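The structure's right below; bear with me while I get my questions together.
Shown here: the complex without one of its protein chains, the others still in place.
After this line comes chain A, so read on.
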Amino acid sequence: MSSLILKLQFQLLKSCNNLWTIGQISKYSQYSKQYVNPVPTKQDQQLLEESGEIKPLKFLPIKAACNNENSLYNYDPVVRKFHNFLMRGGNKDLARSLLDKAFENVKRMQLARYHKETDPEEKAKIITDPLKILHKAVENCKPLLVLISVKRGGAYYQVPMPIRETTATFYSMNWLIEAGSDKARTSRWHDRMAIELIDASENKGRVIKRKQDLHKQCEANRAYAHYRWG
């Protein structure tokens, strides 16, 4: 009898778990709705103070900042997001060290080019800052449309759909990471990644090609664009 009750309990729990995964019922937040998001960096706080937006925030309860949101010298929101996409199995240390090494390689490669260049005008054009290169690469790889499969009249159609900024960033960063992983066994991820980042920042290379291919496919499938509605 007791085993039956246990079984029932287990099934009940299982069904509850399924509910979470469906995504229709979200988990409750730790914070009530009046809590606002923290602003971790000093520069952003200063901007808020200058514009006067900080006034209402001063009297509201604020959520605790995430431990990877800080005001350290090497903090950057894009880099933080990149770390999170790069992380596998919760190993953030590894993700950080890999991207740091990729940055070092980018800098070494760009500085070698910088010192080799003799024409001062061309020299000024070379970007040697790895952070700027990452920003440029991520910006250049963002797609405008993606194909989403939609069922209409018993058949699935690949329908081009516009995406949000967040989704575009997700695509861009993950394509970059995949391109870095697509390498010979003998070479390292950070070596490959440095090349991919520099290429993408100059609007060429494999990731940019992938984006353009997707855009072409969207263009070809524009006849299905109206399946977006209804």
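Here is the rule we use: a contact is a pair of C-beta atoms (placed from the backbone, for glycine too) under 8 Å apart; a residue touches a chain by one contact, two chains touch by 3 or more; residues count from 1.
Here is the rule we use: contacts and distances are computed from a predicted model.
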Which listed name, "Small ribosomal subunit protein mS29", "Exosome complex component RRP4", "General vesicular transport factor p115" or "E2 ubiquitin-conjugating enzyme", is the one UniProt assigns to the chain that has been left out? "Small ribosomal subunit protein mS29"
Out of A:Tyr28, A:Phe59 or A:Tyr73, which is the one that touches the chain we can't see? A:Tyr73
Just to verify: which one of A:Cys66, A:Leu111, A:Ile148 or A:Ala223 makes contact with the chain not shown? A:Leu111
Which candidate, A:Lys132, A:Lys204 or A:Arg228, sits in contact with the chain we can't see? A:Lys132
Could you pull out which residues of chain A are in touch with the chain that's been left out? 37, 41, 43-44, 72-74, 76-78, 81, 99-101, 103-104, 107-108, 111-112, 114-115, 128-132, 135-136, 138-139, 144-145, 160, 162-166, 169, 215, 218-219, 222
